[in-house]
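Read through the structure below, which is laid out as structure tokens, and then see the notes.
Excluded from the complex is one protein chain; the other protein chains are retained at their positions.
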Amino acid sequence: MTKTMKCLVMHGVGKVGVIEKPAPGPGPIDAIIRTTEALICTSDRHTVAGAIGSRHGLTLGHEAVGVIHELGDLAAASGLFKLGQRLAVSAITLRYACDNCQRGHPSQCGAMLGGWRFANVKDGSFAEYFYVNNAVANLALIPDGLSDEQPAHCCVMLSKGFVAAEFAHIPIGGSVAIFFQGPVGMMATVGARLRGAGLVIGVESTPNRIALAKKYGCDVIVDFTKDDPIEAILKLTGGKGVDSAIEALGSASTFAACVSVTRPGGTISNIGHHAGGDSLPIPREAWGVGMSDNSKRTALCPGGSERMSRLLRLIETKRVDPLALTTHSFPFHNIENAFKMMQTKEDGMIQPLVSFAWRFDVKKSRPGICCSALAVPSQPRSHSQ
Amino acid sequence: MTKTMKCLVMHGVGKVGVIEKPAPGPGPIDAIIRTTEALICTSDRHTVAGAIGSRHGLTLGHEAVGVIHELGDLAAASGLFKLGQRLAVSAITLRYACDNCQRGHPSQCGAMLGGWRFANVKDGSFAEYFYVNNAVANLALIPDGLSDEQPAHCCVMLSKGFVAAEFAHIPIGGSVAIFFQGPVGMMATVGARLRGAGLVIGVESTPNRIALAKKYGCDVIVDFTKDDPIEAILKLTGGKGVDSAIEALGSASTFAACVSVTRPGGTISNIGHHAGGDSLPIPREAWGVGMSDNSKRTALCPGGSERMSRLLRLIETKRVDPLALTTHSFPFHNIENAFKMMQTKEDGMIQPLVSFAWRFDVKKSRPGICCSALAVPSQPRSHSQ
Amino acid sequence: MTKTMKCLVMHGVGKVGVIEKPAPGPGPIDAIIRTTEALICTSDRHTVAGAIGSRHGLTLGHEAVGVIHELGDLAAASGLFKLGQRLAVSAITLRYACDNCQRGHPSQCGAMLGGWRFANVKDGSFAEYFYVNNAVANLALIPDGLSDEQPAHCCVMLSKGFVAAEFAHIPIGGSVAIFFQGPVGMMATVGARLRGAGLVIGVESTPNRIALAKKYGCDVIVDFTKDDPIEAILKLTGGKGVDSAIEALGSASTFAACVSVTRPGGTISNIGHHAGGDSLPIPREAWGVGMSDNSKRTALCPGGSERMSRLLRLIETKRVDPLALTTHSFPFHNIENAFKMMQTKEDGMIQPLVSFAWRFDVKKSRPGICCSALAVPSQPRSHSQ
Partner (left out) sequence: MTKTMKCLVMHGVGKVGVIEKPAPGPGPIDAIIRTTEALICTSDRHTVAGAIGSRHGLTLGHEAVGVIHELGDLAAASGLFKLGQRLAVSAITLRYACDNCQRGHPSQCGAMLGGWRFANVKDGSFAEYFYVNNAVANLALIPDGLSDEQPAHCCVMLSKGFVAAEFAHIPIGGSVAIFFQGPVGMMATVGARLRGAGLVIGVESTPNRIALAKKYGCDVIVDFTKDDPIEAILKLTGGKGVDSAIEALGSASTFAACVSVTRPGGTISNIGHHAGGDSLPIPREAWGVGMSDNSKRTALCPGGSERMSRLLRLIETKRVDPLALTTHSFPFHNIENAFKMMQTKEDGMIQPLVSFAWRFDVKKSRPGICCSALAVPSQPRSHSQ
């Protein structure tokens, strides 16, 4: 009677593989989702590289959408959901009971970064089925007009990128610098535009990212391989510095640069995952020797059905189209190849989409992404089915 | 016709002395104050030690009260002031024209830390007369019930200490740790109580400061010479950390400790002047690798007549009595000795009050502080007249 | 096997009585509390008068503390609680799943005012046992040093009174007017002091409330039977008006007065329950014809274990002692008399405490409140056992 399912797991640091596992069942307030589409995130790569320690047999993945397969008794009794409905679930799942949640910080549920459960303290979503705690708080219905692929980008990219902009407190018409223009940085760019920034300066050097960052709303790109970004940003702002700076990379030097380019009274918003070193440096003089009226804010990635609904609405009303982030597409049976390719980000890969076979029964995928948005169709690793 | 006056000036790094200078006159929107009482601040000592570079002939001092001696034409036309009225002027004087002021950061007027004019870019208040720019924005009338001495503590100590608490965003009933209990730290303690902190943890080791810090509202003192403050504070908060931490010393290690003792989603408020080193360290893991939903805020010392009026009201309605900060008292002709004693902070000195002779014509000084609040009357250096 | 218990229920509009009912059992995430102390609230009186429509057989009461009697399986599995522990539960209980909760408004859980469940949409706490939904989010452990009576005042009075002050955005040292000084108004007074108000003006006329309001922190009382409160408050503030005004009564005319006494840019915080009329009036001219940069904020009564813990801490660290609100004390078997007396608030009644017999097995009640804090010992109705 126990169903099994395929999933991509981590076998200790540096090793991944597809295995079979029993499919999960829900507790009374939970839900089981049948996966339709998932995205591979740079942080999956970090996890496999050991960023959160070793894991054995843990299913990877935290950006996925699907349909409701099973509901716990209390979740069903809420009357809010029906089996078969399409849903998006944020990477951070709320429990909303602990004091951190009640203080308004559900990403820190129970403990620091405690809201990050998928592929960290419980199985993730690179599987045919995945488990969602606290269904009512976490399941966001996908509006009819949207594909499954667009909402998958809400799980991390939109939520994390946008919160970087929200916490940057950009005044309407204000200026912001965003280091760098990876997928989260590009969504921070969109977020900055959505919050009314009057001047968005992106820092980046890779040509395909520069092109996409401009499309997503950067007014100017500073290529740090050609110019010193601190000097360039100060020059672009008449020597004053920007109202706000966003760190979306996770490096000590870009964090310090964010402080250096921000004017007195401004805000530095950190969304980058700082993976190494004992400490991050705040440059003392640029920080006004501790008295420049400046603010710094950090965030993980806010989750929950209410936020996800707002993010989905922004796609629905055409404020943002995240599809350009999906540069490649793979069937689930080919996920190991996708994962390998994500190590090197070769072929201009930004994010690869992983599709589950059964979904082709219900609808067509978006035409035109078989292998690469930048189109190298002869590479068999990514478009084989 | 040009009057001269005595003042204490800096003669290059490490040297001070009383000289005669022409008394200043006002521009059309300005005022001249005849000084009655002044306080010597640790930052005066830093200035003389070279913290802001060398200065030659610059009058020191930025905490002083007095009476209106002369008003510029436009200031007089405002009808708000009369000659002879008692006034307090904050150390930071507003001009309120530049974009930093309009953005809500008048401490950063014109440029980073630009609101700090006294004894920095213009003559300070250790003089028989001092000049105040933008009289209407900066002169706060002293209520009748108050002495001149209490308001002198508003110029820096109350404003800077309280803003540390205001920017710490302590939730009502929340917990706060304050490193350390110098005069600004003690006023941050009062500020934390005024913002409704439910648990105020002071970090300090000097016995007289510990005693005073308790009087000013610390529920617990962690003596860092006996206990590791990070461990002690975590223990006092059940392992969770405090809601907010305040850095009121200006050292890299206490700044790092503030991050380490603050829970996810909490706030670190820096008010300390960080005088040395290239950078301040944020401990990476305690900071949630950049994703712990934490906030950091810095401030110089908000000025202006409106804020000063609120600070004066808090003294008037007996919410705070800053007089215990004045441990010693000197006549102005003895200011060089006071300054010397401030180098070593011997005799338990916290802040020395400097009184101007002519004020004794109008009213009596507070009884009981001739030399030291801790009473060592035989020391001739401080009570000679 | 089904236990029964006694409880005070509403039998349609205007009628109450003690009946027997089956004792409740918990769902998987819930708890059952054995009641030790409860307080009767003016809103219980309103409910019986028909304010929320008729109810038949609904147990009244929403301010109570007790010990854990039974835990649902998942609540027990959290490991946070043990049977027999003493707990306080706010009147508003969180579920923290709906979008209003996720938006930061758990008082509006599911729908407007939806967090108010006790004695509204489910049985209240004037019973030997009561049911608490979502145990982890709602149970706050009572610190050892506190009686049971003090925490009972946190359920509504402290939480509601303090939030009135928190949402009033009183600047440090600012001025606030509080209409009127009933128990919530007095706790708003304490809250205003805890947020650093420099001048607290209470509006009230009853002598015992005036006396208590001064004790709780009003600097000045305006007796509206002697002076026009708008004129008096403008006079007290030099014609400027207060920074903030708090409506803690629930009347259209005091709400309008709050707008009239608040200066441009100030805040009106409404906590009063406005029980009648189609609309509340905003006086047009005092409101700057809609352009005076003023803010209005309303609140129900924030709940949840995290907030309750902070309120309990404020009692523990002696920031507030709510016991003076308990003017009378009754045993549970006499609750009908207490309820009757609450209709008229005779004998200077502010709040009556109701004690459950079994609690006398474990500890002594506070000495000195047998009948009335204002001491009229000969009235048999309130101190009989």
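Here the chain labels run A, B and C in written order, and each chain numbers its own residues starting at 1.
The rule is simple: a contact is a pair of C-beta atoms (placed from the backbone, for glycine too) under 8 Å apart; a residue touches a chain by one contact, two chains touch by 3 or more.
These numbers come from a predicted model, not from an experiment.
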item	value
Per the touch definition above, residue among B:99, B:228, B:278 or B:336 touching the missing chain	B:99
Residue in contact with the excluded chain [from B:28, B:145 or B:277]	B:28
Touch with the omitted chain, as defined above, among C:8, C:271 or C:335	C:271
Residue touching the undisplayed chain, where the options are A:191, A:229 or A:303	A:191
Touch residues of subunit A, complete complex, unshown partner	162, 166, 171-175, 191, 194-196, 198-199, 219, 307, 309-311, 313-314, 316-317, 319
Touch list for subunit B against the chain that is not drawn	27-29, 74, 94, 96-99, 101-104, 134, 136-137, 304-307, 309
Those residues of subunit C which, in the complete complex, touch the missing chain	99-100, 103-105, 107-108, 111-113, 171, 240, 247, 250, 255-256, 263-265, 270-284, 287-301
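The criterion applied here is as follows: only the chains that are shown with their structure count from here on.
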item	value
Chain at maximum distance from subunit B, centres defined as averaged CA atoms	A
Multi-chain contact residues (two or more partners), subunit B	171
